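Please see the structure below; I have some questions.
Shown here: the complex without one of its protein chains, the others still in place.
For chain A:
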Amino acid sequence: MSIDMSQFHQVFFEECFEGLESMESGLLNLDTGAIDSEVINTIFRGAHSIKGGSGTFGFTDVADFTHIMETLLDEMRDGRRQVTQPAIDVLLGSVDCLRTMLTSIQAEESVDSAAVEKYKTALEIELTGSASEPSTTTPTAATQPAHDNAETVVVVADEDMVEEKGWKIGFCPYLDLLKTGNDPVRMFRELAELGEYSVSVNTNDIPPFSKLDPEECNLSWALEVIGDIPESEIREIFNWVEGDCELDIQSFTKKTAKPASEAKITEPEAPPPVQEIEQPKPAPIAAKAVDSPSAPKPQAAQADNDPSKASAKSAASNSIRVDTTKIDTLINMVGEVVITQSMLSLIGENFTMDKLAQLKRGLAQLERHIRDMQQSVMNIRMVPISFVFSRFPRLVHDISTKLGKKIELKLVGESTEVDKAVVELISDPLVHLIRNSLDHGIEMPAERIAAGKPETGTIELNAYHRGGHIVIEIIDNGRGLNKAKLIAKAVEKGLLDENAVLGDKQAFELIFMPGFSTAESITDISGRGVGMDVVRRNIQSLGGNIEIISELGKGTTISIHLPLTLAIIDGQSVAVGDEIYIVPLVSIKESINITESMLNKIAGKGETYRLRNLYIPIIRMHEIFNVQPTDKANTGEGVIVVVERQGVLCGLFVDELLGPQQVVVKSLETNYRRVQGVSGATILGDGSVALILDIPGLVRYSNR
C-alpha cells in the first residue's frame, strides 16, 4: 500500500519556510556578538527538521545540503567551533540557497544546481577549514574571498618591498593534546621543512613536580618560520590538532613594521584554522577585495529570491496558521452552543407558558454564545504583524553591510494583530520604505559623528492599534528631509511652480510625486524616483494613508495608517458615572485606589497626584466627558488609572475598574465621525456600546 506523499507537500514547504525564517533570525541574532547556545539550538533544530522532512519526501538535494549545514551547526553547538562572522555569512547564504531550492521544488521547476554547488563548496570549505585551494575564480562565499585576500596581502607586500617574509605562530596546546596521539615535535619538524625556523618554549605553566601528570602537555611554544609560505601549508600542519590547542598564526615581514602590521592576520581567540577568514580587513586593498564580492552576494541571492518568494507566498496565501488557543476557544464555544441548543429543544418539546422565562434565558444565552463565536472566527483571521516585521532584520543587515553604514533596527509592537489580508499587502510598501530609510535616511558613520550623533543609526519599526486603525511607523534618526532641496528639485523637474510657497507638510508630500527623487546618485537600492508614489498608491488602495514628519538633521518618521475593522485589543473597562469606557491595556501602567484628599491642586485648577516621587497630572474623566458623577464620585473615592503617553505619565480619575477584556474595535467613523479622546467603540457582552479611549488624544484634549 502506498501513500500519496504529495498531499503533505504543502505542509512540508510551509514548515520548511518557517524553519528557514527561524534559522535566519537566529543567525542574525548571533552576529550581535554574544553567543547564545539556545539560539544555536534553534537554528540547529530548524536545519534538522528540514533535513528530516526533505529526506522523507525524497528531496535528497535538500537533505544533502542541509546535512552539511547541520554538521557545521552541530560543531558550533558543541562548542568545538567558534561562531565567526564568515561562518554566519556562509550559513545565511545557505539559508537563502535552501529557500531558492525549496521554492523551485515547490513550483516543480528544476533546481539551479550551480548555485547550490557554490554554497555547498563554501560550506564544505568552512567545515573542513582547509581553504587550501580556491576552487573558483569568482568567490562564492565569504570563505574564498578571504582566502584570496590572504594571497593579495602577500602580493601587496611583494610589490612594496623585498623583505623576508614569514609567519609567527603561537602554539598553545590544551592539556590533553598528547592523549590524542599528536606529537608537537613531529609538527615542528614538518615546519622546519618549509623554511628557516626558530622555536622558543614557554615552561611557565608546568606545575610542581608532585602534581605533574606525564600524560599532560603543559608546554606552549612560540615559533617563527621564515620564507614565502602560503598560509594554508602552515595550517595543514596544525590541521590535526585544531580542536586541541590555541593557535595564533600571524604573517610578518622583517625590517619594515608597517606592512607587517597591515598584513597581519590576527586571531585573538579563534583556535580552528578556519578562522583565518575572519580577518577580511588587513590591508585596505585586501579589504576591498573581500568586501565587494562577498557582500553583494547574499543581496543578489535575495533579489533572486524575491520573485519566487512572491509566487510561493501567493500559493500559500490560501492557508493560514492559527494559534491553537484560538481554535480551542472556538471549539469551546461550539460546545456551549450545542449545549444551549439542546436545552432549548428540551424546553420546546413540552412547552407550557410557565417555561417562558426559561426560554427567554436560553435564547439570550444562545445569542451571546453566537456573538462570541463570531468574534472568535474573526479573531482567526488576525495574525501578528511580526509576520511582516520578521524579514526586516535580514534586510537591514544585508543593506547596511553593503552600504557600510551602522544601523540598528528596533522592532516594537510585533505582536499587534492585523488582518491577514493587510499583512500580505503591506509588506512590499514597508520594504520599500525601509530601504529608503537605510539608503537616504541614515548617514554614513563618519557623517553621523561629524553631526554629533551616535555612530550607529537606528531605525524603529513600530506598530500599534489606534481606533479602527493600525498604525505602522518607521522612525529613523538620520538626516531628515531637506525641505529646500525638495522644493528646488521639484521646480527643476517642472513639478512645481517656481514661486510656490509650501509648508513643511506640503513639501514632504512632494516625495510622493511620480518621478521625484533627490538622490544624487542612483543606486540599486533606491533613487530612481519610482516607488514612493507606488507606495502611497498601494497604501491608499488598502484604504489607508501615509504621512511624513521630518526634521532636518534629526530624522524622519513615516507613519502609515491602515483601517482595521477587525482589530481586537486588550482593554480594561472602567466605570465613569453610568458610562463604561475601555482603556487600552497597553497604555496602562498601574491603577491606584485613592480618595480625593490625596490630590493636590495647582492654581486651584490643575490637579496632581504624587505617585511615589513623581507628581502626575490628573484627568477627571467625568469632567472631561461631561458625565453625571455618581454618588461614589461625590464621596471623593475613585481609582486612578495611570497611563503612559510617549513616556509621560498621566492619571485618569475614574469611579471604578470593571475588569480586563478583549474587545473588537469598531470604527466610530463609519456612520459617525471622529470624536476627541475616543479612538473607537466596541460592543460589550450585553450588546451595549462602550467607547475606547484614545489616550494621547485625551491628554491633548485635556490640555486645552
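Everything below uses one rule, namely that a residue touches a chain if its C-beta (ideal position, glycine included) is under 8 Å from a C-beta of that chain, and two chains touch if they have at least 3 such contacts; residues count from 1.
Please note the rule applied: contacts and distances are computed from a predicted model.
Of the candidates "Multisubunit sodium/proton antiporter, MrpF subunit", "Phosphocarrier protein HPr", "Multiple sugar transport system permease protein" or "Chemotaxis protein CheW", the chain left out of this view carries the UniProt protein name "Chemotaxis protein CheW". When you scan A:190, A:579 or A:644 for touch with the missing chain, the hit is A:579. Within the whole complex, the absent chain has one touching residue among A:322, A:488, A:534 or A:675, and that is A:675.
Looking at chain A, the residues touching the absent chain are 547, 559, 561, 579-580, 624-627, 666-668, 670-678, 681, 683, 687-691, 696-697, 700-701, 704.
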